[in-house]
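Got a structure for you, written out below as structure tokens; questions coming shortly.
Every protein chain of the complex appears in place save one, which is left out.
Chains: A and B, in written order; residue numbering restarts at 1 for each.
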Amino acid sequence: MKLPAFEYACPTRLSEAVALLAARNGDAKLIAGGQSLVPMLAFRLAAPALLVDLRKLPELRKIEISTKGVVLGSMVRWCDILAHARLGDAHPLLLAAVAHVAHYQIRNRGTIGGSIAHADPAAEIPGIVLSCEAEIATVGTAGPRVIKAADFFVGPLMTVLEPDEIIVEIRFPAWPAQRRWGFQEFARRRGDFAMAAVAVWYDQDDGGKARDAHVGAIGVGDRPQRLSAVEAVLNGRSIDDATIAQAEAAACAAVDPQADIHASADYRRALVGTMVERALKSACSGSSKS
Amino acid sequence: MRTVNSFIGSPIERLEDLRFLRGRGEYVDDLARPGMLHAAILRSPVAHGRIRSIDTARALTIPGVHSVITAADLGLPVPLVPMRLQPLPQFEPFAQPVLAHAKVRYVGEALAVVLAESAALAEDALEEIDVDIESLPAVPDRHASAQDHSILFEEKGSNLALKFHAVMGDATAACRDAAYTRRESFRVQRHMAMPMETRGLLAEWDAASGRLTVNGAAKVLFFNRRTLAKQMGLAEDAIDMVENDVGGGFGARGEFYPEDFLIPFAARHVGRPVKWIEDRREQLMTVNHAREHECDIEIACARDGTILALRGHAYSDVGAYMRTNGAVAARNVAQFMSGPYRIPNIDIDVALQLTNKTPVGTYRGPGRFETDFFRERLLDMAAGDLGIDRVEFRRRNLVSKAEMPYSIATITPHESKDEFDSGDYQVTLDRCLAEIGWTEKAKLQGKLVDGRYHGLGVGCFVEGGAAGPKESARLVLETDGSFTVYVGSSSVGQGLETVFAQIAADALEIPMERIRGVFHGSTSYVSDGYGAYHSRSVVMGGSAILAAAAGLRDAIRARAAQRLGCEPTAVALLDGKAQGPAGRSIALSGLAEAAISFEGSFLNKKHTYAYGAHGAHVAVDLKLGHVELVDYVAVEDCGRIINPMTLRGQVIGALVQGLGGAFLENLVYDEQGQFLTGSLADYLVPTASDFPNLRAVVLESHPSPINPLGAKGAGEGGILPVGGVIANAVANALASFGVEPRELPLSPSRIWHLVRDARNRRPAQ
Partner (left out) sequence: MRVQFKVNGQDVDVDAEPRLTLADCLRHRLRLTGTHVGCEHGVCGACTVIVDGAAVRSCLMLAVQADGVEVVTVEGLSHDDRLTPLQASFRKHHALQCGFCTPGMITTAHALLIEEPDCDAERVREVLSGNLCRCTGYISIVEAVLDARSAYGHEENERAKEPARGPAKDLA
């Protein structure tokens, strides 16, 4: 499974990278960690004429934590996120999801920008980005723009990115310390793509009722989904067993998964409900470990 | 053999580790030769069709692409892959041509060989070859196969290759008269050996001497050489098959495949060394598949639980051709369905159905894993119906020590009769139950604890090993007093160098350090070798070493007697010296001007039967369909333990492969015969985090009477009962729902559906 032939460029300026992409009119691809791209090349599912490497652009590697939230440069690797002393407190849901990504060696190379651009429907971080209403800042020949997560993923391995557009950073809104959250994933084996995964978070009003609930489902559609029907069940209510049961049922009704060689559609549908149930239970108990 | 300070029985650390741990192993892809070309194989994208044309013109224009070989270049008739085991004439029409011509019959079938300056260029060239195939309706499974609408070999008029029949007593009468019968259908999915190293060959043709050297051979080098010699019109001794380090075999690596002709042929055809390294997708798609069997079987018992009969039909999905050992699993399904149990009336037939899928071959415990699953499930069901404890039910029916040797069902078309050699099956069952804590855990059965349902399962097995007819070893006393061991057995990673060094050191009565090396497999090492299959290496290779050692010691004594001027019987070999009468002695180093060599053989017509029992404790999460293996114990008695450390390694390794088969592994085709699991992201094998709670206990209480070591082949036992034991444990856990698994793998989705379907059948529960 040798790779098809391509040219390679490793620019030292972001504008140069954009220009290189633009000049090839869609026949060039960015390479970040390569953990998703290189296997595609090995299977000859893609054969770009040029790879543009982002590794010499240090401005893409920042990790900034402020009162406005968390900003991660697109070339930040999973291991950088896991190793960062303060990210665990600044955004525990992100950390919990990243811990599920692939395997040790992959986490040493794979990047958050690469994962989002690749947009695998069963990948964790696109689901987190969507669930947290993050923003994706890009540059292209048309200039910089900021894309809301809800607008970003359009299909399996499909995003709104233009061929000459490069993700620069991902901006997560601030995460209040009292926020309740849960992340549950079930895969065939540790590190496999999720058969289904769910991220939930909510804040609470003074009466302990949930508000601003966000529920994201991964792996049960052609892209990550916000389960607004489930959010509607949660908002304004105490998260007790009855609410959770109703939320589980709403989740099953809200998704339309496809069968594949690993699982039937009915199983996946039920699994999403179970993931919602368990994520909510862990959110309630405050033991927000998945 | 001395009994003091014996190496046999000791957990000696392995000699081969010294190179493997430092990355100094030499596998075929580590080799290079000047002027070497790289081969890539063009493979059929279509499961069933007539080849109209193969146009290589564009591919040949790529710089660095040297040539393309198609069936037209091979001359007529196109060579066929012969059968090595059970080569019955009925199978001959279904032999695979080394390159497809006229028809293709499975996705992945070889159509052409591209030779280029690099592997990457050869792969680039594949994309530039235009293949025109007229599609024919695919035969995707054994049901379609049996309908005979679309026929793979039109001249034959049928997709049924053969039926094996296992018979003992009168099962029809026994079932008719029995107080209790139960009929069930079961299925095991297609999966495969998948060793970590893919196949590879490096072939060199020396035109001046007319000699062919093939690196990358494995398992059965002498048979492969014989085959290749015939196919290429060469004398056998004009070919050297070299066994390098081999990264796993499990039955699949080393059999003669089309590439085993194509690559050497290419080397001679173009006059340059040719290297071919299989990639993982190719391996999954083209190396022998295995395990896909279904059955409809019936058990008959007396009210007291005595098993009276086992009868029924089994179906083997053998894929598109009968390759070297494609019939073994099917035959074993019939012959070993009774396992270690006394079943006096048996009537089981197995239909070998051809389909448009990759051909099958043996994979560790071929047919036995499947048939043990079928049988052990049926035993638990019968015990439940009869109200007899599952363990007690097994005890009542296990063949007893007093009945050894115990004959099993006869297979037709005719095979030699088989019998269990020795053993006490109650002992290993007892030990297994004690180790897993069966009595203490009994109260957990079917209980919901911390959100999961707990269950226990047990199963017993026999492992046939030591296939004959022969193996050879050559021992050499070098002029410096060290010894070299050559053996016809093949290493596929199981630690033969160490185990054979232990056996040789004990037989020669020397310290292990005096053995300079153990060389295995390659055709230049012994005159007549057989290889590694059917767990035969310790018994056959080890016994051959004993024969060679005895002969070498005689030869050494004879030589020493000449020099000492005495009778050979007056010479004793001790401490690196040949000692004669009156205190005179000669050091072995410098005993003779040249090395002294002796080749010995061991002939064998009988099989050994290691045996044992496995137990499992599972906890099932209903909503996820996930099964946690809380504890698993494998107990095996293999007659005589040469190295307990490597033996336990075999048991645990086999066990984890069995768990892969029970839970994860699945080779999937669609209705058009398209292969859907061509990557390791889709073909799931166990990882380090999946099954952490496993234990193996190895015993040696009943040596085998059929070889001088008393050993029994033990490389496969660990896998055999796993499917049945796991499924029984899951059934036990979910008994309150009436869930009865009948099919593997027990994926989360399958378990979830079993529970839902069971609930739908019994809404009041």
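The rule is short, and it goes like this: a contact is a pair of C-beta atoms (placed from the backbone, for glycine too) under 8 Å apart; a residue touches a chain by one contact, two chains touch by 3 or more.
A quick note: this is a predicted structure, and the numbers were derived from the prediction, not measured.
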Message = Among the chains you can see, which ones touch the chain that has been omitted?
response = A, B
Request  = Among B:653, B:673 or B:748, single out the residue that touches the unshown chain.
outcome  = B:653
Remark   = Given A:24, A:84, A:189 or A:209, the correct residue touching the omitted chain is A:189
Message = Need a quick check: the contact residues on subunit B for the chain that isn't drawn.
response = 13-27, 29-30, 32, 120, 193-198, 245-248, 250, 279-280, 492-495, 513, 517, 645-646, 648-649, 652-657, 679-681, 685-692, 694
Key: Touching residues (missing chain, whole complex) on subunit A   = 1-8, 10, 31, 33-35, 38-39, 41-43, 51, 53, 55, 79, 102-106, 108-109, 189-191
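Just so it is clear, only the chains that are shown with their structure count from here on.
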Task = Take the average of all CA coordinates in subunit A, do the same for subunit B, and state the distance between these two points in whole angstrom.
result = 43
Note = Residue set of subunit B touching subunit A in the complex reads 118-120, 123-124, 127, 279-281, 623-626, 664, 666, 668, 676-677, 679, 681-682, 684, 686-687, 689-690, 747-749, 752-753, 756
Key: Complex interface listing, subunit A residues touching subunit B   = 1-5, 43-44, 186, 188-193, 195, 261-264, 266-267, 270-271, 274
